[in-house]
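Note that this complex is displayed minus one protein chain, with the remaining chains in position.
The chains carry the letters A and B, assigned in the order they are written, with residues numbered from 1 in each.
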Amino acid sequence: MKKRTVGALLAGALFSSLLLTACGSSSNGGGSSTSDSGATELTVWAWDANYNVRAFEEAEKVYDKEVPDTVDLKIVENAQDDIIQKLNTSLSSGVTDGLPNIVLIEDYRAKSFLEAYPDSFFPLTDVIKADDFTDYKVEATSVDGENYAVPFDTSSTGLYVRTDILEEAGYTVDDLKDITWEKYIEIGKAVSEKTGKKLISLDVNDLGLVRSMINSTGSWYTGEDGKTPTLADNEALKVAFKDVKAMYDAKLVDDNSDWSQWLSDFNNGVVWSVPTGNWITPSITAQEDQAGKWAVVSFPRQELDGSVNASNLGGASIYVLNVDGKEAAAEFLKDTFGSSTDLYKTLVENIGAIGSYIPATEAGVYDTEAEYFGGQTIYKDFAEWSTQIPAVNYGENTYAIEDILIKAMQNYLKGDDLDKVLENAQKEAENQLK
Amino acid sequence: MKRNRNKTIATYVFLVIMSIVFAFPFYFLIVSATNSSIDVTNGRMLPGGELFNNLKNIFSQTAMTSALKNSAVVALFQTILALLIGSAAGYGFEIYRSKGKDIVFNIILLSMMVPFAAIMIPLFRLFGKMSSISPMIGINSYASIFLPYIATAFLIFYFRQNTKMFPKELLEAGRIDGVSEVGLFFKIYMPTMKTTYAAAAIITFMNSWNNYIWPLVVVQSTEKQTVPLLISQLGSSYSPDYGMIMAAVLVATIPTLVIFFVLQKQFVAGMLGANK
Partner (left out) sequence: MKKINPFLKSKIMGWLFVIVPTLLIALFYFYPMVEAFKLSLSSGKGNNLSFVGLANYKRLFSDPVFINALKNTLLFLIVQVPVMVILAIFFSVLLNNKALKLKGLFRTIVFLPSVTSLVAYSIVFKYLFSNDGIINKILLSLNILQEPMAWLSDAFWAKIVIIIAITWRWTGYNMIFFLSALQNIDPEIYEAADVDGASAGKKFFNITVPLLKPVILFTTITSTIGTLQLFDEPMNITQGGPGDATTTISQYIYNLSFKYTPDFGYAAAVSYAIVALVVILSILQTRLGGRDEKKSK
């Protein structure tokens, strides 16, 4: 009785677990399948329910109006970092089961994925008109002349400022238009003296500010080939480092170590300026009692030739994976994000997302006045600035090099010599990234 | 007597201070779940009136209900199977000790020492192959989420160590009474080791419930997502709703707490099945 009991128990447990999995839905085959109405089912991986996921939902609506019952989008939401992990795991294991048709990838990572998994992505050169999209996005998402993505949100940067605090210190918004970082710091010092408010909130583990500074001068961590580290003799990088140190030295920086703390710093008026990508708008407007007290001016530029008052921080684009359903996916993207001005109008109105599709800007889609910002047409401003962003090859090693530079910045802030610190970083980068 | 009383007071004071230290983040969690997002980022320490709102948002805007169901199913199967398999092995290695088995045991221990990240991709590939045998055990099935965890060196090691404290005379007595070998395990060992099983159940349930990396990799559809994956999504946004996130985390934490509170009653001093 006993041996049979054990056997029965174990068998029972395993059997019922199998039974249960049978009750659950079976796994999705890699790529697409056809649903009952004959529509092709396309799986999309995206993050941020209020932003990207909504964008795809709106796109599906637009597409359904044009060609009803052709495509059925299954949007699987996952955190951005999680998508990177899943994608890397799936692509490197060679298991196509469960790969999505469409995936959103941040521009800084684009080349990295495209180079690491050649053949895994479906070229979209014939699907979208590259000229219709802002330069820097097309550059980021192409390899060897082939476009692999439909550029999505422009993370063009701007300088958000508190007009009331400026006034208190005797300045106007115009004093901050089209300025350099040095002027910005100068004004920051004056404002701090008069009002006690700090200028900016920074996280020591994030060099986003440095990235956006050098992007505006057409420079990056790596050279034009996207591989060679350019840290040692990089004027833009040096100036960026100097400017950041100047902010710390003048005690204009409030430290934060978490996204929520960063938000809290400007929501609570601890700092009066936020130089960052336009996706921060909803977080700023969340502080209702500051309505009418904010304005957005162009991003400061570096004191170098060729630097402009425009830059990028973040932003993603839409890719198609080389699995079943790729043609249907490409068609879908072509008629929505690839060419529909109506879609972009809906996106900016419902989500606040600013696309990189130039014809939409020209059609006046972004001309709404934002009440919170005193009626300023911020979306139009951001869209216009985005066309000035210098196109730069983000390369494959942005994050790896940034980790090295974070250490360099730490040492520099502690007092080490700038040239030495960057030279060491250059050597370390060369050693690590062969 | 006064010395005893002072000692008792000191003990309670110490415990209260420790409780504050241990419970403070949890207090913050509860308070934040009752506040709106902007209040949470402002570091508000007092409860607000948004709890109902936050909960409503979670259950209407996110797939929390199905995530809870999925996590529960996986945790249930994982806990029951893991306890059964782990204790049987721990028992076997210790009671029927032999040189051969000791070698196998030590090799098994090795598997505990490899960081999961290293075996994740080959494991994923393995399940990819299993998909072609049957979708019920392949990628995106319930089984794929818990199968790698039902036989763990951790539990085997745990049960073996605790079996060392088990009075083997009881087994002899059982044999004399005519109980079969297998019967000894179920009728004598299991009841005696109740507290060991209770601790193992808490830990296994918790590990299963909070398991993040493997379900992330192997779950491909929204219907199968578990709670940790859901919470991770909520945080990945340009403008996260922190009140909602904290409320979701609170909802996610309650099952483990309940299980712990119920099972820790087993840890009552003097309750020794063996010593009747």
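Here is the rule we go by: contacts are C-beta pairs under 8 Å (C-beta built on N, C-alpha and C of every residue); 3 or more make two chains touch, one makes a residue touch a chain.
Predicted model, so just to flag it, every value in this text is computed and none were measured.
Considering the intact complex, the chain excluded from display touches A, B.
The omitted chain makes contact with just one of the residues A:T125, A:T172, A:N205 or A:N350: A:N205. Listed by residue number, the positions of chain B touching the unshown chain are 11, 15, 18-19, 21-26, 28-29, 32, 43, 85-86, 88-89, 91-93, 95-98, 101, 104, 108-123, 125-126, 147-148, 150-154, 156-158, 161-162, 164-166, 181-182, 185, 193, 195-196, 198-199, 202-203, 206, 210, 228, 231-232, 235, 245-246, 249, 252-253, 256-257, 260-261, 264-272, 275.
On the side of chain A, the interface with the absent chain consists of residues 6, 10, 81, 84-85, 88, 91-92, 94, 112-113, 115-118, 120, 204-205, 254-258, 260-261, 396-397, 399-400, 403, 406-407, 409-411, 428, 432, using the contact rule stated above.
Note that only the chains that are shown with their structure count from here on.
Looking at the complex, you find that chain B touches chain A at residues 37-38, 40-43, 61-62, 73, 77, 80-81, 84, 120-122, 124-125, 127-128, 131, 135-143, 146, 180-183, 185-186, 213, 216-217, 220-224, 229, 232-240, 242. Within the complex, the chain A residues that touch chain B are 1-3, 5-6, 9-10, 13-14, 17-18, 20-22, 24-28, 43, 47-51, 74-82, 85-86, 89-90, 92-95, 97-98, 259-261, 263-264, 267-268, 279-280, 282-283, 286-287.
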